[in-house]
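One chain of protein is taken out of this complex; the other chains stay put.
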Amino acid sequence: MSVLFYLGKRLVFVVPQLLGIVLVSFLLVKSIPGDPAVLMLGPTATPSAIAALQQQLGLDQPLYTQFLIYVRDLLHGDLGTSWQTTRPVLEDLVQRFPATLELVTYSLVLAILIGVTLGVYAARNPSGWVARVTDFYGISAGALPDFWFALVLIFIFYTVLGWAPAPLGRIDMIVLPPMPVTGALTIDSLLAGDFEAFKSACAHLVLPVLTLGLLNAGPILKMTQSTMEKMLEADFSRYEVLCGVPQRLVVRHALRNALPSIVTIISVLYGFLIGGAVLVEIVFSWGGAGQYAVQGVLNSDIYPVLGFVLFSAVFSLVVYIVVDLIYFLLDPRITN
Amino acid sequence: MTTVVLPPQTGSARTAEPLIEVRNLRVTFPSSNGEPKEVLKGIDLAVQPGEIVGLVGESGAGKTTMARSILGLPPPPGRISAGEVLFEGRQILKLSEPELRGLRGRRLSVVVPNPRAELNPLLTVGRQIASMARIHLNVGSQEAQKMALQILRDVQIPDPERRLNAYPHELSGGMAQRVVIAMALICNPAFVISDDATSGLDVTVQAQILDLLAKLAADQGSAMLFITRDVGITAHFCSRTAVLYSGEIMEMASREDLFLRPAHPYTLMLLAAFSHSPTLRESWSVPDTGVRRQTRAGCQYAQRCPIAQPVCRAERPAFAEIAPGHFARCHFPVRPA
Partner (left out) sequence: MFRKLGLLARLAALRPRFAAGYIIVTAIALLAIAAPWIAPYSPTEADSVSFLQPPSAAHLFGTDNVGMDIFSRAIYAPRIDLTIAILGTLLSALVGGTIGALVGFYSTGRGIRVWLSFAVMRAADVLQAFPVFVFAIALVASLGQSIQTVVLAIAFVNAPIYLRLMRSQVLSIRSMRYVEASQVNGLSDLRTIVRHVVPNAMAPVLAQLSVNVGWGILLTAALSFVGAGVRAPTPEWGSMIAMGFQNVVTGQWWPSMFPGAMLAITVFGFSLVGSSIEVLADPAKRRQLLAEARERSESRRARREAV
């Protein structure tokens, strides 16, 4: 019972937050110069045709009316149309969002593996060389520009060594993509039993996942290290040592106590990466949602931008709620 | 007044091999000005098997430092700078960390104060107690659970089956204290240190816990070092008591000698604080000035001592035997009238 109540409380706050996000992005995007009607019809359009399209799109209405129209359409599942692809934005996003999600999820898994492992190790041996390397890694990972690091990896592993495939999308052009079930090529190809497609998708995932994973392990690493250090110095850890508990058990218990902070930063990172993977998507021609939004901005195509902002905001909020729920269920101190 | 330090011996004629022997234990803490501050200044103490020895000291005297340092774990950032602890004749501070951990909790254990802060908040109490048995006694989890239940009954926790699945924050102070006692005793250790185990507890609960500790120690035949702030408590069951002040043992005597023939001015102050005689209280109760400057030379108590002489500030008194089994670190120990 209390779980539902907690969920309900959280969802109540979600709605105004979403509304605020939509409003701000609407205003922002509306201020981008460029008349969508002109852009859609092209330079040869006649003024009357432009005027007709403007009326059809509702562009001749005052701003707040346009906003209300947008919100009304939103509630019907209509996110507008992209003049570049001439398709509904919802369709475009549904096609592209899984690409971003697949990339970001695998990258996050890699980042977690690297960050938590190194962080725990560095916390256990604060004066060892691992700790020093970890400190260096933490700072440099945040300093490297991801688009440049991606280029470095491409140069080494594709141009020089020839191990990686060309950075031209998610799958080899000669390989047929599997039936889209989830939108994630790795999962879909496994579901369809198509191992050629699976191998190709994995090969194309290696470099971008390495880029994002290695660079974003930094924050996870730092949080893990600092929280683990605090937990290992806490009273209960010292008491366990006093009781003769072997070190690996002490570390395991400390990690369990450190999980809330680590999970928090992972969830923040997850939400951030949906938009933060944009540059890597561009470098690898990934066809993801972030790339779609950036192209929208650069070409004054506003509905893709709005749609993407909404998608990523909703995604972040869902992640936060799921994480809060996990805490709620796991930490015995919160249930009361 | 000799300068030879004799190892403390019990009042009785037993000269058997002591179970625990602390020799010249020194623990230092770094301080803000760089000079390390000595918190334990050369502690000598011995406990015979099955004996209950008391250690009385005010806050800041070094009680917890002593309790944890005996097991090789001075509270950070403290360091053991000198001395040795012998357990059954072995020098345990020289052991490797895994070997020491084999001893801790199994043969040497500590009952800690403030238990709710020391227990792991994410594990049930039952799991924490059972894990002691699983780790040290190598029993399976089912057997460990049974042992945990039994020891919870032994510490007289009401409704022990339910308490096994409780989390530390759900317990009251008294119950949590019983839990850490259970954890300290479940492996039947030879030596238990009770570090101020009843501070912050209700008076009635205090009395229960004390009786419980004494009974369990007696039942299991464990020796105990009973550390407390209240000198009166030691009268209940400590056959010998040491008085700790500013990191040094000032007096060590049997129960009778300590209460009937106290020799050190500080002991007199402790006893006088609870005394009914106003003259006694006035003569011996000197308020703590609160200034704990590092006094290197001379007697550590000289600043507060009502009978201090110039020699007290100049020369550190030796730990001398003023009567059979009765030791005091004072240039002018009080003789019985």
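Letters A and B mark the chains in the order given here, with residues in each chain numbered from 1 onward.
By definition in this document, contacts are C-beta pairs under 8 Å (C-beta built on N, C-alpha and C of every residue); 3 or more make two chains touch, one makes a residue touch a chain.
Given the structure is predicted, the values throughout are model-derived calculations rather than measurements.
Of the listed residues A:6, A:67 or A:272, the one in contact with the hidden chain in the full complex is A:272.
Listed residues A:4, A:75, A:161 or A:298: the one in touch with the omitted chain is A:298. In the full complex, chain A touches the hidden chain at residues 17, 20-21, 24-25, 28-29, 31-33, 135-136, 139-140, 142-145, 147-149, 151-152, 154-155, 158-159, 166-167, 272, 274-276, 278-279, 282-283, 290, 293-294, 297-298, 300, 305, 308-309, 312-313, 316-317.
The definition used in the following text is that only the chains that are shown with their structure count from here on.
Chain A and chain B have centres, each the mean of its CA atoms, that are 56 Å apart. Contacts from chain A toward chain B in the complex involve residues 233, 235-236, 238-247, 249, 253, 256-257, 331-333. Chain B contributes residues 68, 71, 73, 75-76, 97-98, 100-106, 109-110, 112, 114, 117-123, 131-132, 135-136, 167, 169, 183-184 to its touches with chain A in the complex.
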